[in-house]
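Removed from the display is one protein chain of the complex; every other protein chain stays in position.
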């Protein structure tokens, strides 16, 4: 979990104040400058392949994008002046955004709980690159991806 | 436009029977072997950047992935024997899936209606590649992408 | 062709002073802020699939990357102060670089002359995105791609 109160506050924001995260049920479960983790639970509304009952690729893309964005944001916060006020941090974060995203689908999205992790690969003051993986509760790799984020 | 009753039937399936399409509000508005089109309307639940009120990148990825998948499916159906029964077509489609997806985010997702179009670039009996674009109702390009699909 | 003496000078640099461009035989044939073009001729040394005698995918990736980089550079130069000295422009260009590249291979690389074109899709003061296509002399699409470039 997050060690600092600021990261904890942002986690809460991500879980509670981003409508599309709530719609899917995405929850930040880890949030640090080198690794972040996002989880969600299987539910009927997330199905994309009805005959086979598997998750929509867009759900997986959303989880990967969110998770990569989180670790990019955390890497940015780490470089900010420690005396920065929360509203300054929020303002900086709101200017961050995904430049591009690649998702590779490895196995059908089946399971009960899905765990997405992201690692920072390139951390700069303008652009950050993260690598993400999504497993189910049995540790099966379902999808992975790479995201390039504007951070400054 | 869909010329055949079969494509019309599949469009209906895509709109009505795929839970995640309904959750977002994605609707097939064109479905042919060379071009497909998907539309959705702005709604609060799709927001990803709350301070700025713009669509979540995952929503755009979902629309692009769906639209590319549609044109890939249509290109497959075109190659099938015309005497194929609907259940054979459905069975074949249910085995199709996204291999990988790249999304490039060009402008913030703002607008009232979002129109996604997909063109088939490579059509084979095993793999199809589609190129997709997403504009808002004013014709502004918001995102584009490329999808590689397993079709056989 | 390039209208300005500065762009003409940079074209010459790209053709003559970049060793890997000379090794492959890549030549700038158009260089403007909205579109750039690069050509090269078939030669034995560029083969990647010997039994079938087709170009190596790395040759195509190189041409696409170079062409996208050119249009990104041209879009940057356009935004620079017109009183900027050549050495300032060169210095700025030398800091540009590819962040990521996606290449889609559509058909085997067969032909005599290969023409790569790039269009700028997103032009910013930090990051530029270009879309590229590579055809042979008969107009057959062989590969296409997208490149994200650091420009500031």
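The letters A, B and C name the chains in turn, as written, and every chain counts its residues from 1.
Everything that follows uses one rule, which is that a residue touches a chain if its C-beta (ideal position, glycine included) is under 8 Å from a C-beta of that chain, and two chains touch if they have at least 3 such contacts.
Keep in mind that what you see is a predicted model, and the values were worked out from it rather than measured.
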**Prompt:** Among the chains present, which touch the one that was left out?
**Reply:** A, B, C
**Fill in**
Touching the hidden chain, out of C:7, C:28, C:66 or C:127, is C:66
**Request:** Determine and list the chain C residues touching the chain excluded from the picture.
**Result:** 13, 17-24, 44-52, 55-59, 61-63, 65-66, 90-91, 94, 97-105, 108
**Request:** Name, in rising order, the residues on chain A that touch the hidden chain in the full complex.
**Result:** 102, 104, 106, 121-122, 129, 131, 141, 144, 146, 148
**Request:** Touching the hidden chain in the full complex, which residues of chain B are there? Just list them.
**Result:** 99-100, 102, 126-127, 129, 146, 148, 150, 152
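One rule holds in what follows: only the chains that are shown with their structure count from here on.
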**Item:** Computed distance of Cα centres, chain B from chain A, in Å
**Value:** 23
**Request:** For chain C, write out the residues touching at least two other chains, lowest number first.
**Result:** 102, 129, 146, 148
